[in-house]
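Note that one protein chain is taken out, while the other chains of the complex remain in position.
Right after this comes chain A.
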């Protein structure tokens, strides 16, 4: 694409060629990403000034709250008209259902229409262990332990059969995904099905839960020792010397210096701004609507039990 190439060269000329926002981090430098998350969050709802002196009204944290509005960075798959139509459809859906801010590690309850369920409605509570893809295909996995059996449900965020998405606990974890909970002890992915939502203060920083999970002994589903996981305490306990040596051999410490790889894996900051400028007003209205609803809910009298 000529446009992206032009943007790259322009930014090179300006001398800020490396000021890129990483939306999908790679494993090798997960630490830096979490650090940058923490750095950005305090400036959450404060609008920041742009280089030309005017104040940008688009909050800086939109790329973390609404990551699915950014298209797939693969150049061969991009098309501006398709992306625009997709964003319009996403906003249309968001006017019908409140899709809250959530992250990998948050605890969610999803109520969806199910033609096979008893009352044609099913509700599932679990911890979000994975969130991937973009646009209308965005999806996430909820995991819970039910009757001593690990259960995972993969939902599509924009599926019109989803009736309600509630965030019961809003928090982040140390890793980009929690797929290793499949190999961890069951208490780490057990969530109470009747859990009450925990309300965070408005404008509060999303807390990072630095809990370290304990893995079960091998065999594992993946080679967790090679993935530089921050949220696991005992990877070293179960691997042999040979596996340890191989993990070191498979490390790619140079990838964090690979600017081209980073460029290909991300949407440049200028394009992100364009995209969020397009959807900002509608998203902002939806946020105001949500706040109003929340206030209404807080005045509801508690119902008398028994």
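Following the convention adopted for this analysis, contacts are C-beta pairs under 8 Å (C-beta built on N, C-alpha and C of every residue); 3 or more make two chains touch, one makes a residue touch a chain; residues count from 1.
FYI, contacts and distances are computed from a predicted model.
Enquirer: Given the options "Membrane magnesium transporter", "Rad17-domain-containing protein", "Adenylyltransferase and sulfurtransferase MOCS3" or "Large ribosomal subunit protein uL3m", say which is the protein name UniProt records for the missing chain.
Expert: "Large ribosomal subunit protein uL3m"
Enquirer: Using the definition of touch stated at the top, determine which of A:163, A:237 or A:281 touches the missing chain.
Expert: Considering the complete complex, A:163 is the one touching the chain left out.
Enquirer: Of A:85, A:146, A:193 or A:259, which residue touches the hidden chain?
Expert: A:85
Enquirer: Which parts of chain A face the unshown chain closely enough to count as touching?
Expert: That gives, for chain A, the contact residues 76-86, 89-90, 92-93, 95-97, 113-115, 119-121, 135-137, 156, 158-163.
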